[in-house]
Structure formats: C-alpha cells, structure tokens
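Note that one protein chain is taken out, while the other chains of the complex remain in position.
Coming up: chain A.
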Amino acid sequence: MSLTNPPSGASAPSGARTQGLKRSVQAAFDDPNDRGIGKGYQTKVRIIDKYKIIGFISSGTYGRVYKAIGRQGQTGEFAIKKFKPDKEGEQIQYTGISQSAVREMALCSELSNPNVIRLVEIILEDKCIFMVFEYAEHDLLQIIHHHTQNPRHHIPPATVKSIMFQLLNGCQYLHANWVLHRDLKPANIMVTSTGQVKIGDLGLARLFHKPLHSLYSGDKVVVTIWYRAPELLLGSRHYTPAIDMWAIGCIFAELLSLRPIFKGEEAKMDSKKTVPFQRNQMQKIVDIMGLPTKERWPYLTSMHEYSALGTLQAPMMAHHHHGGGGHHRNSHAAATAASTSHLEKWYYSTIGAHSSTSAPSSSTSLASLGAEGYKLLAGLLEYDPEKRLTAQQALQHPFFSTGDKVSNNCFEGLKTSYPQRRVSQDDNDIRTSSLPGTKRSGLPDDSLVRPVKRVKEG
C-alpha cells in the first residue's frame, strides 16, 4: 500500500509489529487472495499508512476518537473513531459487529448534508473498525461550558439563532430521509472552526421507514435522559421524529441558560432488566412544564406509565399559589394550576427580560430573541408529540425571519474565539490502544458527570 510502511514487520521492533510479523508469516502459507475463509482478512488500506494520528480526543463506551491529518495529501483534519474491539482475554476476536456500529456505518455512508458530520471513509483493519470523519474543532457542550467560565456570560443571540437554524436544518435532512437520530445532546452537536454546525454520533440513529419490527422492540431505552422526550419517559412504544425535536428544544433552552433545563437523575435498570419509570426526570419536566393533561395530549391516557403520573408533584410554583398546607378546596382550580406551564416565566427570566411586552433591547442581549424565541421553545417542548413542531415547521418559524438575518456561520461577528478542542498526546497509537470496558448496550452512556469522561488531560 505505502512505500513508507513495509507490510512485513521485518524492521520493526515493537510489540505491535511483532504481531504483524506473525500474521505475515502465516499469510505466506495461505493463498492470500482467498476471501472470507478464515485465512486472514487483510485490509486494502491501512489506517497508519493513510493518516498521521496527532492526538487522542475522547473515549466512550463505543471506543475512542483520535485527531489525525492525512499522510497522502488529503486536505484538512480528521476525527477517527475507533470502535472498541471485543476481547477474549488478551486476544482480540472477531465476534460480529454490533448493530449500532453497522447502523452508523451504513447511515453515514449515505448521508450528505452541510449540517451532518461528513464521513470520509471506513477502514476495517485488524479486527477493528475505523470511521474517518471530517474534524470539527468545537461542540456545543464545550461552547456552553466556555460561557459558564470566568465570568459566566451568555451566548450571543445571533450565535444561538444560527446554531438553532443549522441544527434544525441538519435534523430536517435526517428526518426527510427517514433517519431518527435518537441521541441529540450538546456533546453530539459539532461546530467547525468556521461556525458550521454538524450533527454527529449517529451510533443510535436508525431508519424509521416501515421497520420490520416496531422501533420499540430493538432498543428499549434511547436518548440521554436529560434530553429524553416525555412520551419516552411515559413508556411510549410508537415514537417518532418528535423525540429528536424535544431534544432540540432542550438544547435550545440550554443555549440560553447554559445549563440543562431538565436535569434529572437517571433511575437505573433493576436486576430483572425491566425499564424503570424515570420519576425524577419526569418530575423535572413537570416542575417547569406543569403536569400534562389529556385535554392537551389526547393519547396521554394510553401511555404505559400513565398511572405513574399521578404520583408526581404538581410544579413548585403551583404549590406557592395555593399554599403548602391544607387540602385544596377547589380541586378544579388546583388541577388547572398543576397543569399550568411555567415555561414562559422560565424563558423571560432566563433571557433577562421581564415579559413579552418589554421594550426591544440591544441586539447583543438575549432579550432581543423576544417573544418568537419563546414561541419556538414552547413549540419544541410541546408535550403532545403530534403537536410538537416538526423540523420543517421549526425552520419556517418567525423566530428565524425576525431580526437580523440568520448566518450560516454561527461565529459571525464574534470578537472572541472559543478554545480549541483539547487533544492529548499520551495515547497516539491508534493501532494498539484500547480501553477495557463493555461495548455499547441499549442504555445511553451518559451520566451526571458527563464532562469528565470527554476530555482526558495530557
């Protein structure tokens, strides 16, 4: 393949090369052109011949991500996602590729949109899968985090608008192509150094066009809990693209307030592997959105966990209205109060305006996002998935047509720049390194300490 890296291990002293030597010795005894018959699959393109690894970016349950540049004149930088191989003892074995990896490989090979991360190629080598993507310098988690630092300062409204538009545009493309992302969250939304937003990590994504089995049967739990739509929390079996839209609503709120809007704690699966009702997460939603009602959400009563709703507390703010002690004399009024949404209050206090009638404010203040910002947010965080805005509808929302023109560079006009993605140098050997652990199960891998696992300091 390459002149710089002879395929035989003759001149290489390292352990990895010794293995390579063993393989090539064995290959000499076999007919190397026979395919798929147990005589050793050999890749046509070797990852280290084609890419120079310049650092380690992050690891997750799926494997690790490295930053790389091309060795063969390819322009730009790359993020190489190495799926963790399965091990039996020390020996790496072929065990069949996980379904999520197969999905991600197949979907990424088809997708092509400026707001969806671009796959460059896939290399299958040494029982490992390497997916080579275009590199993105930032992601929303990192950008949000930056704004919480010295001192806490909000994300400029023009940036929020551009990010939302591009995010919705990428999502609209996915949905138009029958792809559900199912794991939208700030860490999975990449942003390039030129301010282009790219939806990444399609590891949980799948096609929803007439599946042979209901979408529920495959993976019982999807979407990191803070971004999980209420219909999923209530055990819906017929979920739709609307679950991605809820997550986008949560991301919008987080861009405004710099913290997750519904920051619940995940109830872990019990020993019987039954999926527990995520009471804490649902409560966080109810605290702001009020209790859902069957008037606003007709299918509510057919939800698997409908009965559990009764055990949730009415929003705190509703309690204040009616006083903490004593029984409600007017149960109708109490029910109305309990189902009242406090999102509007949340929105205006977050953007620092006092009501929708406030005078127009300077364009650098979040308050300039105005009433349309609230309407978009409320449309995305709609309880009834059938009434929730679709990506297409959200793109048409007046939020994007009022005020300044939306830029396709979310950094346009910014005086400051965001710190570059941290890349560590202690683990540059993409061929040998692998972390112990399990491969991705049906459960989302996020936890309450999410920023920690993402960056490994050098």
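Brief remarks follow.
The criterion applied here is as follows: a residue touches a chain if its C-beta (ideal position, glycine included) is under 8 Å from a C-beta of that chain, and two chains touch if they have at least 3 such contacts; residues count from 1.
Assume contacts and distances are computed from a predicted model.
For the chain that does not appear here, its UniProt entry gives the protein name "RNA polymerase II holoenzyme cyclin-like subunit", which is one of "Eukaryotic translation initiation factor 3 subunit G", "RNA polymerase II holoenzyme cyclin-like subunit", "MMS19 nucleotide excision repair protein" or "UBC core domain-containing protein".
Only one of A:144, A:164 or A:179 touches the absent chain when the whole complex is considered: A:179. Contact between chain A and the absent chain runs through residues 31, 33-38, 40-41, 43-44, 93-97, 99, 102-103, 105-107, 109-112, 122, 124, 127, 176-179, 206-207, 209-213, 218.
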